[in-house]
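Every protein chain but one is kept in place in this view of the complex.
== chain A ==
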């Protein structure tokens, strides 16, 4: 075999002088390969050649030092340990075969949505574990008083209104569960947590309750930013000229995980579409560069006008949500009808479903390139979704805050808020709880009452209309926005409803199976497939925005809004954050307190800010210098290669003139069969004239 020849050649070379320049180059190549630190498995050569290299690197007879032997042994053990731990993690890897099946049938773009679902479920479970271990377990351990509303000693309160007698009992119980009223005295809601006054020796449940949502949000923020930055670096680092758009599409777009014929056909179709779109964009860019200034101004105006119209629509949708919430809060306590209780979630869903349709229609009226269309629609959908949630929370708080802590209750009576039986945190928590449940059931309703019948009708009926309608498309961005909205609601409710993450993870668990069923049976994949990497970046970005939308109100409430007097852990404080200074005063020495106060003061943060600005300036100027260096290096590379080929031509001309029999031109492919093929992975083989400095990869 060829590799045996090589082995003989390498041993012979010690005895005889090398025959030709080719041999010298060959020996140098072998030496270089043997001396690199690259792991054996990562070398791009055939198995027999790798064994040869292994033999050359560590000949059997030579005694290796004690250190080397120990290192090798440790590496083996380490590798085995990693293998075992990977296998254990594999057992806990939920849904691995489901993800594999989906990826094989529909590609990795849609699979990334399901991976994202799993990630969010794990996130929620971890949040719940953190909360329960920091708050619930100590509460149970310290034998705190039973959860329930406090005894009101200072107010004369009427007994709570009896429910209407014509509803049956089961109805009532189920209804109360859905509105959260049945659970309002459990640990699900803020109002039922109780604790004695702060002391310096006991575990401070108040502090834990306050800090656990903040810690969870901070950890989620760090995790999301970390994942996002990894994808960001590749995308935006280089300027437009250096980004290989089309070339990477040619080499990187085929998905090697696809295993079914339909998915392969769809992928081929989508790749062709992508090429066509890219070519169109190229033409369009060329056209735009030739436009006059007037035309450009007109285009810009129409773009701005379109965005303003859509912005107005968004504002309109959000105000509708505000009025709906206000209206429904007025009639909170009457178990009137489905409509009023779930009015605000209903309006939110209506706005969020109509909005994208409208935006898509408006954007298509103008003749924009497809990428711009999609990005614009997506951007406004995200804005609509998150701002509707923000407005919902804001309007809730408006009602609650206006009416708590006031001596004059007359204006609040009609709203149902009075000092007696209201705990505004509980009502906010209940609203968020209702929204969560409503979202889940809406998802179920869409899946089983709209998508499934549509599939049945399209499959069994014939006619122009049904053929045009077709099965529903599985749109990844829409589904991701829905799930991120759900997660934002959970994050918003961390303070008011500490067990909401558990509920959300249960919902996500069922959502996975329902979505999988919908995808596999009732949907067709959209012709515009989502690339996996841009998908991950998009998911993380939207998640981050949701996190910000959830944290800002929370921080505001914790620091400035007084809590209800009657319920919860913070009833005696002007704002929940006041627990922290009190706890510090109780437990820490005065000097430690001074240190903490210094960290919170201006004199600490101003220098830090200045330092950060300096660092940012340095980084920016460094990246500018790097870009210039890249430009210069590319020019140099061009010149050097041209010089090389000039020299090759000169040399072959000279040799031909001098009548040399050995051709020094680049070797033709057929003469390479005598060498082991695998030693030339992409480099011109030794034997062709090259100097090492050109082609030395310098790895």
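The working rule: contacts are C-beta pairs under 8 Å (C-beta built on N, C-alpha and C of every residue); 3 or more make two chains touch, one makes a residue touch a chain; residues count from 1.
Throughout what follows, contacts and distances are computed from a predicted model.
When the listed names "Neurogranin", "Histidine-containing phosphotransfer protein", "Calcium and integrin-binding family member 2" or "Cytochrome b subunit of succinate dehydrogenase, Sdh3p" are checked against UniProt, the chain not shown comes out as "Calcium and integrin-binding family member 2".
Annotation: of A:32, A:226 or A:259, A:259 touches the absent chain (contact as defined above). Listed residues A:51, A:326, A:434 or A:454: the one in touch with the omitted chain is A:51. Listed residues A:70, A:100, A:141 or A:465: the one in touch with the omitted chain is A:100.
Listed residues A:41, A:289 or A:589: the one in touch with the omitted chain is A:41. With the whole complex as reference, residues 1-2, 40-44, 46-48, 50-51, 54, 79-80, 83, 100, 103, 108, 231, 234-235, 238, 242-248, 250-261, 263-264, 268-269, 271-272, 275-276, 278-279, 282, 531-533, 634, 637-638, 640-642, 645, 669, 677-678, 680-685, 697 of chain A touch the missing chain.
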